[in-house]
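A protein chain is absent from this complex, but the other protein chains hold their places.
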Amino acid sequence: MKRIVSILLVVVLGYFVYTSLYVDGFDMAVSDNRQTSISDAYITKSVTSENESVTYMESTDLENGSANIVTAIVTDYRSFDTLGEVTVLFLASIGVSMVLAGFTKKYQFKMKTNRILKTGARLVVGLALVLGVYMFTHGHLSPGGGFPGGSIIGASILMMYLSEENFRARMASFKWMESLAGTVYVLIGIIGLFVATYFLENFLPTGTVGALVSAGIIPIVYILIGLKVGSEVSGIIDQFLTEEVAS
Amino acid sequence: MSQPILLIAIPLGLAFLSIILKKIKVPLLVLGLLFSSMLVFFIEKKSYIIGGFKPPFGINLVVDDYNLYFIIIVNVLFLVLVLANLSAVKPMATVLLVASAGLNGLLLTGDLFNLFVFIEIASIAAFILLTMDKQFLKVFHYIIIGTLASSLYLLGIVILYAQYGTLNMADMSGLIDGGSITPTIAYLLIFAGLAVEVKLLPFNGWVKGVLETASAFTGPLIGSLYAGVMLVVFGRVFGGVLNLSGTMVTSLTIIGVITLLAGEFMAFQSKHLRQVWLNSSIAQSGLAVILFLQGLHHVAVLVIVANIISKFVLYLVSGKIAAVIGHDKIADLKGIFMNKKALGIAFTITSLSLIGLPLFFGFFVKINILIALFQSSNMWIPALVLIAALIESAYVIRLLVTMWQVGEEGEKPETIEKPTFSLKVGFVTCAISIILGLMLLVSGVYPDLVINQSVKAGNVLSVNDEIQVFTMEGGLE
Partner (left out) sequence: MIQIAGLILILIGLYGLITKRNIIKMIIALNVLEIGLNLFIVSVGYVQDGIAPILTEVNNSSGLIFVDPLPQALVLTAIVIGMGTTALSLAFARKIYATHQTFDLNEMGVEE
C-alpha cells in the first residue's frame, strides 16, 4: 500500500515537473540560449579584456592561459567554489575518522589473496600512480585534473590494501600532505590578495595557451588539489578498512 | 586590509594547518575566531571581487546593510560560545574553524552556486559537530534530509541558470525583474531546499531529533547561530533575488503560517525544556519566513536578530541545566532558579523578551510585526500571528512560574521541599547570559538604533518607502 502511494506521489511530482519545465510556455530543451554571454566570455577569455578569439599554441598572455576551458572555470574564474569543494572533502575525511574513531584494527578479508593478485597489483599500482600524477599535472591541457587524478591515487592505494594483507599506508605522511596542500592553496589565495589585488587572483604570467608550463597558478593549484584529494581519499579508504577493537 | 574574504580564508587556512599542529589546535581555533571577530568591525560596505574577475563572471562577496550586522553578531557570538565551552571543543577545533568559515561564507556570498557550496560546508560541519551528542541515528536522518535539500536547491538554481544564463545574485535579480517567464518549479525547488535548513513544516523532522539532546555547546550553535544564518540566507534569496508571483506568495505564506502555529502549539505541549525551545525556534522561523514572503523585510530582520540572541541564551542555559542535572524535564525543575538567582534573572529576561513584554526588545519586535502586517495584508495573517503570540506567552510564563516556584501554593513554609539539586553552572555561562539579557533590556529601552538599522537592512532587499515603524521616541511615525 505504502509503495503504491509513493509511486503515485512520485509520478504526480514527475508530471508536474515535466509540464512546468517543457510545456508551460518555457522549454528547457530548447538550446538556442544555452551558449550564454558568460560562457562565451569564458571561451574567448574576454572577461577583463576585449579578446576576439583564442588560438591553440599561438595566443599568449591572456587573462587566463588554460586550454581546457572547464579547468579555466574551475581553478580560475570560479576558483573560490573549488576551495569550498576541497574543504567539503577535507571535512568528510575528518568526519569519517572522527565517527569511526574506535575502529583501529585492520579489517581482515575472509578470502586470502594469491600470488597472481599480488603480482598484478604491484604492476598496476605503479602505473596508476603515474597516471594520477599525469592527470593532475596536465589538468589545464586535457580532460582530467586534480580531482580525478587524486581519486586515481586513492584507487591505487585501495588496490594495495586489497592485495597485501599486512599493508597499511603511512597515514601520518598523508596527513602532512593533506594539511600542507590545503594551507598552500589558501596561502596562494592570500598572496594574490596582497601581491595583486584580489583573493585567488592569477598573479603569475599565463604564457602560451596549450604549453605545459602555462596558465599561471592553475597547474600549481591543480597539483595541490590532486595531492590533497589523493591523500584525503586514501585516508577515507584507510579508515573504512578497519574494524572496531573488541574491548 | 579589511577584506571580508579573510573571514573565510583565515579560518580555512588555520583548519588545514590544525590537523598537523595537533597540540596547538585550540589556540589556533581561538586565534582564528578572535581575528574574525575583530576584523568584522572594520569591514566596509561594498562588493568584493574574488579571483580578479568582475561579477557575474567571477564570484563576489557582498557586504551591505542587510548582512553587516549579522556578520558581527554571528562572529562575536561564535567566539563567545567557543570560549564558554573551551574544555569541550578540543576534538572539534578543526571542524569549528571550518564551520566559522562556512557561516561567514553563507552570509557574505553573492553567488547562488557558491551559496550551495557554503550550505554544504556549513551543514557537513554541523553533522560532524552533532556527533558530540552521540546520537548517530538522528544525525544520519539529518544528513539524508540535508543532502536531499541541497540537491533540490541545486536543481532549482540550475533551472534558473538555464533560463537566465547567470548565477550571480544581483545579475539574476535584475534579469528576473526584467520580466521573462520563470518556471514555477525552480522557485519551489529552491524553497524546498532552503525550507529544510530553516526548519519549515513538513521538512523539519530532523530538528527534533537533533536539538532535543543538544548540549550547551551544540544547542546554541545549531539552534541559534545556524538557524539565524539560514534565515538570513532565505531572506537574501527570496527577498532579494527571486520575484514571486501573487499566488505563490499566498501558498508559501500558508506553509509559514502552519509552521508558526504548529510550532507554538507543540511548544505548548512539550514537557522538556529543550523541546520547548526547539519548537519555539521552528515557530519563529515560520514567522520570519512569512514576513520575508510578504515583503516586510525590516521586521523579518528584527525577528532574526531577536531570535539569535534569545535562543542563544535559552539553549545555553538549558543545555547547562541538562548537563548538571542529567535531564531537562520541566516538572522536575521546580524552583531551580531559587539558588542561582543571577542566571535565573538572565533566563527570565530573555524569555520575557521572547514573548514581547513591554520594556524588552521583543516588545518592539512584536509590535512592529503587527503594525507592518496590518498595514500590508488582509486580516487573517496578523490574526493568526497574534494567536501564536498568545500561545507563546502562555507556555513561557507557565515555564517561568515552575522554574521559580519553591513549593505548592498554600503550603506551609516548613513542609516546603528544598530543591535537592544545586545548580552548579559555570561563572562564564552566567556572565554571558546576563550580558546578553542586559542587551535585550537596553535595546528594549532604547530600541531606535536597532529598529532604524533593520529598516535600512530591509531596504537593501527591496526599497519600500511606506514603512512605518514603532519606536520609543517617535511613537508611530
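Should a chain be cited, it is by its letter among A and B, assigned in written order, with residues numbered from 1 in that chain.
Criterion: a contact is a pair of C-beta atoms (placed from the backbone, for glycine too) under 8 Å apart; a residue touches a chain by one contact, two chains touch by 3 or more.
Please read all numbers here as calculations on a predicted model, not as lab measurements.
Q: For the chain that's not shown, point to the residue among B:Ser2, B:Ser47, B:Ser151 or B:Ser251 touching it.
A: Looking across B:Ser2, B:Ser47, B:Ser151 or B:Ser251, the contact with the absent chain belongs to B:Ser151.
Q: Identify the residue among B:Ile124, B:Ala300 or B:Ala388 that touches the chain left out of the display.
A: Counting the whole complex, the residue in contact with the absent chain is B:Ile124.
Q: Tell me, which residues in chain B touch the chain that this view leaves out?
A: The list for chain B reads 113, 117, 120, 124, 127-128, 136-137, 139-140, 143-144, 147-148, 151, 154-155, 158, 161-162, 167.
Q: Which residue numbers on chain A touch the omitted chain?
A: Considering the whole complex, chain A reaches the absent chain at 2-3, 6-7, 9-11, 13-14, 17-18, 21, 28-29, 31, 34-36, 38-39, 42-45, 53-57, 67-70, 72-74, 78, 81-82, 84-85, 88-89, 91-93, 95-96, 99-100, 102-103, 141-143, 147, 209-210, 229, 236, 239-240, 244.
Basically, only the chains that are shown with their structure count from here on.
Q: Along chain A, where are the residues that touch chain B in the complex?
A: Residue list for chain A touching chain B: 16-17, 20-21, 24-26, 28, 33-34, 36-39, 41-42, 47-48, 63, 76-81, 83-85, 87-88, 90-92, 94-95, 98-99, 175-176, 178-180, 182-183, 185-187, 189-190, 192-194, 196-202.
Q: For a test of understanding, state which residues of chain B touch chain A in their complex under the given definition.
A: On the chain B side, the touching residues are 1, 3, 5-6, 9, 12-13, 15-17, 19-20, 49-54, 56-59, 91, 94-95, 98, 101-102, 105, 113-114, 117-118, 120-121, 124-125, 127-128, 131, 136, 159, 162-163, 165-166, 181-185.
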